[in-house]
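Take a look at the structure set out below.
Here the complex is missing a single protein chain, while all its other protein chains stay put.
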Amino acid sequence: MQFEARNLSCRRGDLRVLSGLSFTLGPGQALILRGPNGSGKTTLLRTLAGLARPETGEVIAPEDSIAYAGHADGLKGQLTVAENLTFWADVFGHAGIDNAMDTFDLRPLATRQAQNLSAGQKRRLGLARMLVTARAIWLMDEPTVSLDRANVKVFAGMIEAHLAAGGIAVLATHIDLGLPAAAEFDIAPYRARPDDTGNPFLDEAFA
Amino acid sequence: MIALLRRDLALALRSGGGFGLSLAFFLIVVMFVPFGVGPDSTTLALIAPGILWIGALLACLLSLDRIFQLDYEDGSLDLLATSPLPLEGIVVMKALAHWLTTGLPLTLAAPLLGFLLNLPDAAYLWVFLSLLVGTPALSCLGAFGAAITVGLKRGGLLLSLLVLPLYIPTLIFGAQSVVLVVRGLDNQTAFVILAAISLFTFALVPFAAARALKVNLK
Partner (left out) sequence: MSLWEYANPTRFMRLTDRVLPALVVLTGIFMLVGLIWGFFFTPDDYKQGSTVKIIFLHVPSAMMAINIWAMMLVTSLVWLIRRHHVSALAAKAAAPIGLTMTLIALITGAIWGQPMWGTYWEWDPRLTSFMILFVFYLGYIALWAAIEDPDTAGDLTAILCLVGSVFAILSRYAVNFWNQGLHQGASLSLDREEHVADVFSTPLYVCIIGFILFFVTLVVLRTRTEIRARRASALMARERQG
């Protein structure tokens, strides 16, 4: 299995933000996206996930292999922790939520409604969701926001286990997770130049 | 996909108001008609089929913006779009959940409200049947409108403006299915076309709605 971005350009609104970005990841490899705010990390992740269409280039991945986690956890406040996880397990066609519950120590919270969780607890539940997808390629946007130090370690452990099992991950985060298998990937060099907008309305020959 | 339907139904039940609000609205609309046109029972009997259809249609409209809005705001829609479920399937399930929580209760309530409007005896069955067959189309078109406006901050009013014109054929054939019976005429054509519109809507509109969702998620 291989996950590849080939000569990607991504667009945000009227302008191109990233241009000519490529990488290849094999089993057990991970990328940590680096770049200042607004540099296009979220746009890139959404493009890799297939939510946005790349302006040029392509994303190559085996079919149905990508799991995406954005800023929002996609939790339903009226459902309990266990129900939230079970729903996603059903959607992805995998019944077991035990492993996910154990990893982030969610058992004591199992019957609590998600709306009564703290921000950190919600995030743990959101991250546990990745485990029930049983997908190989994880794309995660700022996964450690509102996690305490202990749970950042748990999260790092989860990623490590995922990679050890032959998974792939692309993470946008500012925290050092201490993952030996993860390479840092600075997207700043791929930022689109002001004259490379891909926007026909910015044609210099415009009358 | 059944999991999605189950979840949406559970959410509608737990958040309350799902069933209740549109039914209450329906009741109030029907109750207001005599206030507006006078209590004369002959007049009411004449307009009852149309009032029941328009009332149900408006009540159906109320909850449309919730079809995708909540999932969009809490990020579930992103996650669903990257799940194995096809977007078209998601749209159908969402429309179905909307129908089960609004269209179906309205259909069941309509004959009861018919009493208030002195609905002619022959019409009860057809009010029920025409709404049963027609309201799924309303939910499906509503899901389309909701998919178009999901990215907008205050899309509620716009949603109504977009969806109502699309409701015209359903309303006409639905109401005619009842009106013709009240006039002692044959309503078979109207009813069959109503059913055809419902099927046609469910067959084609989810593709357009899925496309609209994709645009809004990018």
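Per-chain numbering from 1; labels A and B assigned in written order.
In the analysis below, contacts are C-beta pairs under 8 Å (C-beta built on N, C-alpha and C of every residue); 3 or more make two chains touch, one makes a residue touch a chain.
Just so it is clear, the structure is predicted and the values come from calculations on it, not from any experiment.
Asker: Which shown chains does the chain we cannot see touch?
Answerer: A, B
Asker: May I ask which residue of B:33, B:179 or B:195 touches the chain that does not appear here?
Answerer: Checking the options B:33, B:179 or B:195, the one contacting the hidden chain is B:179.
Asker: Residues of chain A in contact with the chain that isn't shown?
Answerer: So the residues of chain A touching the unseen chain are 13-15, 194, 197, 199-203, 205-207.
Asker: Residue-wise, where is chain B in contact with the chain that is not depicted?
Answerer: Output for chain B: 141, 144, 148-149, 151-152, 155, 158, 161-162, 164-166, 168-169, 172-173, 176, 179-180, 185, 189-190, 193, 197, 204-205, 208, 211-212, 215-216, 218.
The working rule: only the chains that are shown with their structure count from here on.
Asker: If you average the Cα atoms of chain A and of chain B to get two centres, how far apart are those centres in Å?
Answerer: 37
Asker: Quick check on the complex: what are the chain A residues that touch chain B?
Answerer: The touching residues are 46, 49-53, 64, 66-76, 78-79, 83, 87-88, 90-93, 129, 133.
Asker: Along chain B, where are the residues that touch chain A in the complex?
Answerer: Of all residues in chain B, those touching chain A are 2-4, 7, 10-11, 14-15, 71, 73-85, 217-218.
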